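Written below as structure tokens is the structure these notes are about.
Heads up, one of the protein chains got dropped from this complex, but the rest are sitting where they should.
Naming follows writing order (A, B, C, D, E, F and G), and every chain is counted from residue 1.
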Amino acid sequence: MLFEKNDRILFIGDSIGDYDRWRPKGESADGWGTSYVADVAQMLQSTYPEYRLRIMNVCTSGDQTRDLLARWDEDVMKNQPDWVCMMIGINDVWRIYDCPDRPEMGVGIEEYEKNLEKMIADTLPHVKGMVLMTPYFMELNKEDSMRKTMDLYGAVVKKLGEKHGILTIDTQKMWDDFFIKGDLHPHAVCWDMIHPNTVGRKVLMRTFLKAVGYEW
Amino acid sequence: MLFEKNDRILFIGDSIGDYDRWRPKGESADGWGTSYVADVAQMLQSTYPEYRLRIMNVCTSGDQTRDLLARWDEDVMKNQPDWVCMMIGINDVWRIYDCPDRPEMGVGIEEYEKNLEKMIADTLPHVKGMVLMTPYFMELNKEDSMRKTMDLYGAVVKKLGEKHGILTIDTQKMWDDFFIKGDLHPHAVCWDMIHPNTVGRKVLMRTFLKAVGYEW
Amino acid sequence: MLFEKNDRILFIGDSIGDYDRWRPKGESADGWGTSYVADVAQMLQSTYPEYRLRIMNVCTSGDQTRDLLARWDEDVMKNQPDWVCMMIGINDVWRIYDCPDRPEMGVGIEEYEKNLEKMIADTLPHVKGMVLMTPYFMELNKEDSMRKTMDLYGAVVKKLGEKHGILTIDTQKMWDDFFIKGDLHPHAVCWDMIHPNTVGRKVLMRTFLKAVGYEW
Amino acid sequence: MLFEKNDRILFIGDSIGDYDRWRPKGESADGWGTSYVADVAQMLQSTYPEYRLRIMNVCTSGDQTRDLLARWDEDVMKNQPDWVCMMIGINDVWRIYDCPDRPEMGVGIEEYEKNLEKMIADTLPHVKGMVLMTPYFMELNKEDSMRKTMDLYGAVVKKLGEKHGILTIDTQKMWDDFFIKGDLHPHAVCWDMIHPNTVGRKVLMRTFLKAVGYEW
Amino acid sequence: MLFEKNDRILFIGDSIGDYDRWRPKGESADGWGTSYVADVAQMLQSTYPEYRLRIMNVCTSGDQTRDLLARWDEDVMKNQPDWVCMMIGINDVWRIYDCPDRPEMGVGIEEYEKNLEKMIADTLPHVKGMVLMTPYFMELNKEDSMRKTMDLYGAVVKKLGEKHGILTIDTQKMWDDFFIKGDLHPHAVCWDMIHPNTVGRKVLMRTFLKAVGYEW
Amino acid sequence: MLFEKNDRILFIGDSIGDYDRWRPKGESADGWGTSYVADVAQMLQSTYPEYRLRIMNVCTSGDQTRDLLARWDEDVMKNQPDWVCMMIGINDVWRIYDCPDRPEMGVGIEEYEKNLEKMIADTLPHVKGMVLMTPYFMELNKEDSMRKTMDLYGAVVKKLGEKHGILTIDTQKMWDDFFIKGDLHPHAVCWDMIHPNTVGRKVLMRTFLKAVGYEW
Amino acid sequence: MLFEKNDRILFIGDSIGDYDRWRPKGESADGWGTSYVADVAQMLQSTYPEYRLRIMNVCTSGDQTRDLLARWDEDVMKNQPDWVCMMIGINDVWRIYDCPDRPEMGVGIEEYEKNLEKMIADTLPHVKGMVLMTPYFMELNKEDSMRKTMDLYGAVVKKLGEKHGILTIDTQKMWDDFFIKGDLHPHAVCWDMIHPNTVGRKVLMRTFLKAVGYEW
Partner (left out) sequence: MLFEKNDRILFIGDSIGDYDRWRPKGESADGWGTSYVADVAQMLQSTYPEYRLRIMNVCTSGDQTRDLLARWDEDVMKNQPDWVCMMIGINDVWRIYDCPDRPEMGVGIEEYEKNLEKMIADTLPHVKGMVLMTPYFMELNKEDSMRKTMDLYGAVVKKLGEKHGILTIDTQKMWDDFFIKGDLHPHAVCWDMIHPNTVGRKVLMRTFLKAVGYEW
């Protein structure tokens, strides 16, 4: 597995990882909240109790890359993680489509890439490694305007992951595959096509754990 | 306009018309709730104050045609309406897609038609008229499985409307047109593609009012 | 219609426009509150979705011209509106009559005019235009002391509107006409003759929209 | 004074006498609520402590003569009062004017008189006496439609009081006189012209006490 | 009556005058709270509406003379009263008896007199007059230790009242007389022998009003 | 000590033993509430853990002998106690003095004795024994009207205790002694002279435990 | 894996499976609560979405075998499960040790076995199979009195499982192994040694899933 004894693992992102995690930092069995991050943390600690893995959750609902950038020092660097796991971008795109009357709410793709690049470049020298996850939108129609945009932002994540040699998880593909395998409509997992219910969070959890070499 | 002085107008349906209407019957400026039904009622009473129109809202969140049938006597006939306005079917379809592990939750299309037919036949002899509205799903991709099914249920409504000579409003077409006109993604109106925000409710209101000959 | 594509429209005033609008600024489908301002905003966005009109509500319950003056820079100018729509004065007059033991609570007519004049003069050079609405009191008896005073304050609004060439709406006349047309007592719309119920708010909404050239 | 040692005095009516009185019967220093009835009870017990007057408050918000009739046995006769003090009728009239779309909500003047007559006739043989109070509307313009109607209902009370030789208090005149004496607008006492604030309740209290011969 | 047109009358003291009065200053029909001060204010405004009396309540639960002294400038002088009505001392004495393990909680009689003297001397030159009320304890046994002490503090008030020619009300005597007249145990008015119920508050109100020459 | 291994001990009475005990029966460390009964139960179980004493609390705030009689079968006999400990009578007397306008609220001394006699006679044949406690009023002046009456009711308890050979505790004497020993005013223990604070409850606890032969 | 397409799987037991599951039956992503049962259900549905497994949770906090027996028909048989998974017995033992003064609260080992036997015998003919789990106590000292008793009850479960050929999971052994593997004190998983935190629940989940042949 990617993680080693006594490693400090930090998750940062938006509401997908938040789900009532504690402030200022989500730690411990109760503090991680109820997101896939909590599921991942519980699986790691219960399967590898002897590793004493330290898992910290600083995901915040509604955040965009702009917000992460603003709190990166305080929430990431000061916590001295060995690993930084990040899924960000859903709100960068979503605000473009759900607030059409307020154009300053969204984050354009150039700024998105620049923000990501800066966070990665600032962090890599100080950590053992990072794990990147693409943003997603559970719309199956790839011609849908918001899905199309989300795919472009996901491509940015994959491009930067490749450039920096970072393990990158394609969560959009994960959902596409899951709905096909189960012959399910996205509404079976959530009504807003963004926030997975408890079943959907296990899909994310398992995908993450497989990617980092967790052994069942 | 369709409605005449002292007419009693009753709205029945699901959450689209509920939005916290009062129980057992939503009447008066506060009692109609905050749905498009409330908007319609307020427009009718404020534009035609001299008509003394009586507007009653008995829409209930989550209801399917099965539920309406069960409470038709109590909630419709006993209120002696001159007009019955009905939008029902969203939940008949939705439950098929969001509860795939509990097949008894949805309502099949044959039962749906039978339920509608019975309600219409039982009612028409006792009222001045009815207004039917199709169910809808704000997914723009007509190949989406749930959208496709919803369109079939909508077709049933239109078929019965024609058969019985009832004024029928195609709300699915209304949304399709609205998103095209505004170059909007459905998430601009709601995240779950079902429950319109306050702007979306005004779209429904205006469509209804135009259909019944309201004069601005 | 008065408003053009991408226009920024700001409403300022007292409780008549507040009704739980969000702080510090009421924006978006939920943020406008439930006043006539919200109704107007929803109508504009649902009828002209392609205009991308930006509507901001900074009305505050209880405010008098004194209060508006004090927050004009922060709440109006900093928001860079293209249009400023203002109804103010009810509380300037009301406090004179409901707090007879505390004379400092009301605002005299000279101060009222001076305050209005300053707000208009400061604003006009920076906007496409303003819309003024007179204050009102839903007492039908024009000899009633408070009604008589309110009419004087309304006359000030109309005078200043004319002087500056601003579109001005006579809301007092609107109520007088509405009650006559519907043969209604003011208590049919509200018990305190100030705060309209949901039906009354639609009267205000329609009057405003007609004045600005909205097309149904 | 009208009342004698150990007398049982019962007040019945609508919200004017309710103001959070206890259920099923408002008794004792806390139980009377905060209406003029409570003020009267407190004055009687504090000025004549040796009388051991028993004061019972069964006024209920929203009640009309219809409601009183329905609960007369339970709430009046079973409590075996020596004196019954009644102010009723405001809601009989008010509903006619604030619910124009629901005509069954108001009580017509014939039914009003019939209801009053029955309550008086059923009660007089079993009590030492009754005290009647007219309903009122704090509109000063006697040509106002609702005020005009209220005056007619008040005339019925006075007629029946005279017919049965019952002490009758003209509360409408009381308000008219009070506003003139103080040069006050009705809004100084309440915004809805029905429910007096704490100052207005003292006006009612003093008028009642003077009528029954209370000595300061 | 003592008070004249447009007079500003301020009440200061402890919980006996507080009973949920508004902060920072209790004004208006709702703001006076529910103490005897509120009853007095309501009686003055309802009986002499043309006087436009301004009544301010700054009594605070738990206060002793020490507390009043500390806030005298802010709460009394800045409000520019014409009349200052003060009842203080109950808590100065009470804390001696209910907190025997914390001797610093009570206020000794020398300090009590000094505090009173200072407040009076500082105030008299700036007002039309003051009204003093003695503290009280509703224990009928004059040999009770706390009653005995309270009587000594009451004597201080009377002494200072006489010295400065201030109208002084003996509230202890008032309670003694009231219980005798009504053949009542103090528990009929309150369980703690300090905080009168609504009936008891009317006793205080009437005593105050009679002392200041109010005419019924 | 009076109690033996596995004994079932039941306490019945009024608010003095209630203090939020659980319903329908107060058992276990949390269920006894916070009265002296709870203190006694905790002392017995912590000092004699090997006795497995079963302690049940069915005291109810506000109860008089009338109320106990009505629920004696359900609350006492059905619980099959070995010992019944009872303190009742405070409310029988108190209501006479705090509700002078409602004479049916108190319980006269003849009825009091009759009620007690019946409860004792019905119970003694079925239990190992009873413990009686007199009611009390923490007024030190024996000439106070309510204290005088309370002493008469206490004398009834002592008479019946003697008659039936029941262990009887004079709680009134206990308070008198306590206040003298500590040179304390009753307000040091409670403001209403009935409900002891946590210190006062320990006085009751120790008195009870000493009477039943508890060894520290 | 043990479970097949469209299987109905029911979990019954005590608080270990409850954790706020919905009433009357815990179904769907939100309805299962937050126990290991919920984790198991989410894993099954997310890994085998095409199986359409129906998972029902009827575990109830505090239940003993007595309680399960009483509701077996209603909660188990009427739900027509294909599989019944049961962990029960913790409260049968726990009450013996935490309520030493109330011996009727615990369930003796003979009754425990009889209850289990009856539930199994009644159920097996109607289902595809059962899964049994032993009760546990996270005390590592096997000489601890409650641990010793719990082991005896666990032995009963294993004996019956063998007798009826039912898949049986030894959860006590699972905890023992887990604490050794991780060199952890039981307080790392919970303070009461009964209710696992979110990490501990994943231990239970994984143990269950491995036993039923789930493939990661």
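Please note the rule applied: contacts are C-beta pairs under 8 Å (C-beta built on N, C-alpha and C of every residue); 3 or more make two chains touch, one makes a residue touch a chain.
What you are looking at is a predicted structure, and each value in this text was computed from that prediction instead of being measured.
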For the chain that got dropped from the picture, name the residues of subunit E it touches. 99-102
Contact set of subunit G toward the excluded chain (per top definition): 94, 97-100, 139-141, 143-146, 182, 184-185, 187-188, 191-194
Considering the entire assembly, which residues of subunit A contact the chain that has been omitted? 27-28, 45, 52-55
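In this section, only the chains that are shown with their structure count from here on.
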Among D-E, F-G or E-F, the pair repeating the D-F interface (over half the contact pairs identical) is F-G
Among the residues of subunit F, pick out those that touch two or more other chains and give their numbers. 99-100
